[in-house]
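Complex shown without one protein chain; remaining protein chains in place.
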Amino acid sequence: MYYRDYLQLDKVLNAQEPESFKPGNEPAHDEMLFIIVHQAAELWFKQILFELDYVMSVFRKSRIDDNSEDLNIVRHRLNRIIRINELLNEQVSILHTMTPLDFLEFRNLLSPASGFQSVQFRLIEARLGLEMENRHNKDYYKRTNEGGFEPKDFTSITDVEKEENLLSLVNKWLERMPFFQPEYWSAAGSPQSADENHPFWKEYRKRYVESLTEREAMKVKDFDFTFFQKKDDLTEEQMAMLKSALSPKAMQAGLFIMLYRDFPVFQTSYQILDSLVEIDHQMATWRHKHLVMVRRMIGMRMGTGNTSGSGYLEGALNKHYVFKDVAALSTFLIERKRLPELPGELIGKLSYNSEK
Amino acid sequence: MYYRDYLQLDKVLNAQEPESFKPGNEPAHDEMLFIIVHQAAELWFKQILFELDYVMSVFRKSRIDDNSEDLNIVRHRLNRIIRINELLNEQVSILHTMTPLDFLEFRNLLSPASGFQSVQFRLIEARLGLEMENRHNKDYYKRTNEGGFEPKDFTSITDVEKEENLLSLVNKWLERMPFFQPEYWSAAGSPQSADENHPFWKEYRKRYVESLTEREAMKVKDFDFTFFQKKDDLTEEQMAMLKSALSPKAMQAGLFIMLYRDFPVFQTSYQILDSLVEIDHQMATWRHKHLVMVRRMIGMRMGTGNTSGSGYLEGALNKHYVFKDVAALSTFLIERKRLPELPGELIGKLSYNSEK
Amino acid sequence: MYYRDYLQLDKVLNAQEPESFKPGNEPAHDEMLFIIVHQAAELWFKQILFELDYVMSVFRKSRIDDNSEDLNIVRHRLNRIIRINELLNEQVSILHTMTPLDFLEFRNLLSPASGFQSVQFRLIEARLGLEMENRHNKDYYKRTNEGGFEPKDFTSITDVEKEENLLSLVNKWLERMPFFQPEYWSAAGSPQSADENHPFWKEYRKRYVESLTEREAMKVKDFDFTFFQKKDDLTEEQMAMLKSALSPKAMQAGLFIMLYRDFPVFQTSYQILDSLVEIDHQMATWRHKHLVMVRRMIGMRMGTGNTSGSGYLEGALNKHYVFKDVAALSTFLIERKRLPELPGELIGKLSYNSEK
Partner (left out) sequence: MYYRDYLQLDKVLNAQEPESFKPGNEPAHDEMLFIIVHQAAELWFKQILFELDYVMSVFRKSRIDDNSEDLNIVRHRLNRIIRINELLNEQVSILHTMTPLDFLEFRNLLSPASGFQSVQFRLIEARLGLEMENRHNKDYYKRTNEGGFEPKDFTSITDVEKEENLLSLVNKWLERMPFFQPEYWSAAGSPQSADENHPFWKEYRKRYVESLTEREAMKVKDFDFTFFQKKDDLTEEQMAMLKSALSPKAMQAGLFIMLYRDFPVFQTSYQILDSLVEIDHQMATWRHKHLVMVRRMIGMRMGTGNTSGSGYLEGALNKHYVFKDVAALSTFLIERKRLPELPGELIGKLSYNSEK
């Protein structure tokens, strides 16, 4: 076992052939940096996909045992994805050491290739839950030979939609949370189902509305609380956030976990929900950092892949959130001290098995 | 001399009195973090203003001697502002350790105060060159007692507009660049002025147009090159970028510096222009990070300062660029090898005084 | 409620009076940065102490209920300390924008004050568990008026030793872990106590020794496994690491938690142990970053506080680890697949109370 063989460095370190270094062109020094920063990003994308695969394999189980290590490892590996995303966002800044004039020396040689064509990045988006239909400028993806994807790659991205994505898996996981089962709620009046008419939710809604200031009450009054069948008078941003991808039942469970996360059994679940929002936000930061970099690098020019350049990135910035429903749950929180108390039967089920 | 006295720690470390810790309220542990993260930010804002003051004092000189240390110190201190901004952007992430539910415990106690009311941050924006007229939701600023500024503070922000801001100072500095003086350009046909009819710019424009791909040529064909009296058919983003704050003469000088920055005398000037763009972009990142944090923290609720919350931040994100003209110069670059050669007289003036 | 009043900015932003700006001195521009970077650090130290106080208050309880939120909040707040330390370590790099010559302009005015005299930093060290006796160059601390502490401050640091520090509290917490109680281990042969003769540890020790390579076995053969009554033939580094601050019983419990952390009930405890090691390492990084900065700034000169400058920092670097015993536990791990199986009674006690 030797370091170089183990890491297959003969492959990895012989995969940089700048176009401008080829016969007939003038070598542009900074093209090497350009290649390496992208290759390093792709290595990390591979790692993110590897972790995502694991996370999704756990959520694909028909049932996750609270006494197993499953959720804890999911939490741990989502956290790793977050740290990798942090690094990727740092890494963008290395391209700031390439000036616009230096980029211009080799930029035209790349056309119509561009970072838009990263299959792994598109797969990450797709597995998280971004569908082709909802992508900004979705036509771009199909423009083979003009900056879009080769058909095989396009298909590999859309094929992900044939399976469940992380968003839909999380939705199912939240839906099957056992704590709304009627048997735990007898004292609360034998609810038929976990719907909005359940006494718990009626009470919660009442306390929530009381907790709002007058102005806030006006702003949220048109939301149907369970959840998000909105009425009138909302801004477009609110509209966009309301097109919920999670079911009402899943939203209720998510909110419940957020509210009662002091119970040990909810702590890991809460951290998982929080991590999903964090990943979404980091990918937004990634897009924003690219937008800022592209503006600096090419001004108002088009991207090498025939996109509109910075305009394209700006559009994607606000449309590509996947877990916006989870983030939106913050809207509906109330303070701990106002929380309805839970029935004793349920508390027992949420606890460790030790005689206290 | 003792560390504590020198740093006046008796003041600094006794300036945290969380509202929720006061009699009658329930202590919310995380309010301490909330206070300290804002105080640390304000300390750094003070430092940024201190550096900006110095930078502006140099640009206010009627003439900057290339043989003085002036520009080098400007470069150095703009770079310091950049490093501070990087830190401020990192610092935002510490608030991620406060969960939405933890924030809710004391959030209502703060109303209508909010980060919107940071006078120092508004002064930084104003001194860079953001005018009240161009601020997103400019009405908010005047709403005293409802989340806006006290009249005295409002006035201190708008008073900055009575003096020159960094943007206008940079414009003047660029305008008085000596390298377009006719005496250096005799061989090029005795130009009357540095305007767009100068043979250099005619030649440059020709080479620029030749350097564009067909698609790019269509995208930029309607720009009047010196600069930016635009025609039709532009997107709104392009429109916004074209409302130039720099004069054509300044834009020409800026482009000239970017193109010929390999001459030592231009190197520091180039780094200064680059730093201004970087500062703009970091402040955009700051706004984006806040947007992301607010979304996570309060969802669709209003901000404590009666703003629309995340909606407000989103609006400011794209409107508050100050040095967008400098960034836009990248649009008009051509490759080094296509650059018109400079007249010998001028080259002599751009060089060190050593017999080589 | 107004932003400035809430944050007491009149105090915080009026606490910078550079010595060099005073009458009779020549203003040194960078002294402002020097003051502000230290004040910002002190604000963060206050926050760290605030979080540490909370963490210690939990560990001071005679018993921590696994069904309470206690440990989860401890985990969360230790994690916050880690994020703050990360920021502090980033912040050091801002001082890199001050050059040695710029520092020299005001350096002599500060003597004999120095960062050595940060009472809050010393309190953090002391509450974590660093005793005066074990501090590098402990004489320095008493040298009032010559770079050491004023008597009142010295006393406040040593007074911490009258109470339990985090290290000793963690030791007690680990010692009282209930999972070594004989009643859970009947199947394993009715152990008398949790000592090294317990059949579990005998078996573990056997498997551990088998897991070592020949070279490794030689390196660790002289350790007494439960734990660390070392024999001969160790390097000084190993010696230092072996002077254990945790009791054998606590070390056993810590190792047990590390090994069996897949049980939900151990997950938070494991993360807490991991965080303690991380905090230690970040403080080492802090010291190393200071060492590097001091070397660059003053070369071989003495520190303003009459320390030997970089020499002092180098000494502290390796001596001030507090949780080195927890870090050392890694030495004794074996792979998951080799782990002895636990008795069924115990597994029941480590599980959630749900019929599976």
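Chains here go by letter, A, B and C, matching the order in which they are written, and residues are numbered from 1 within each.
Just so it is clear, contacts are C-beta pairs under 8 Å (C-beta built on N, C-alpha and C of every residue); 3 or more make two chains touch, one makes a residue touch a chain.
On a predicted model such as this, the values are computed, not experimentally measured, just so you know.
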Check the options C:N14, C:S57 or C:T99 and report the residue that touches the missing chain. C:T99
Among C:M1, C:I64, C:V209 or C:A327, which one touches the chain that has been omitted from the display? C:A327
Had the left-out chain been drawn, it would touch subunit A at residues 1-9, 11-17, 19, 29, 32-33, 35-36, 38-40, 42-44, 46-47, 50, 54, 76, 79-80, 83-84, 86-87, 90-91, 93-94, 96-97, 109-120, 150, 153
Over the whole complex, note the residues of subunit B touching the chain we left out. 65-69, 72, 262-265, 267-268, 348-349, 351-354, 356
In subunit C, positions touching the absent partner: 26, 96, 99-101, 104-105, 108, 111, 213, 215-216, 219-220, 235, 237-238, 241, 258-259, 261, 274, 277-278, 281, 284-285, 288-289, 292, 295-302, 306, 308, 310-311, 314, 318, 327-337
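We adopt the following convention: only the chains that are shown with their structure count from here on.
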Rotation in the CA alignment of subunit A with subunit C, degrees, nearest 5: 180
Where subunit A and subunit B are represented by their mean Cα positions, the distance between them in whole Å: 30
Junction residues of subunit C - those touching two or more other chains: none
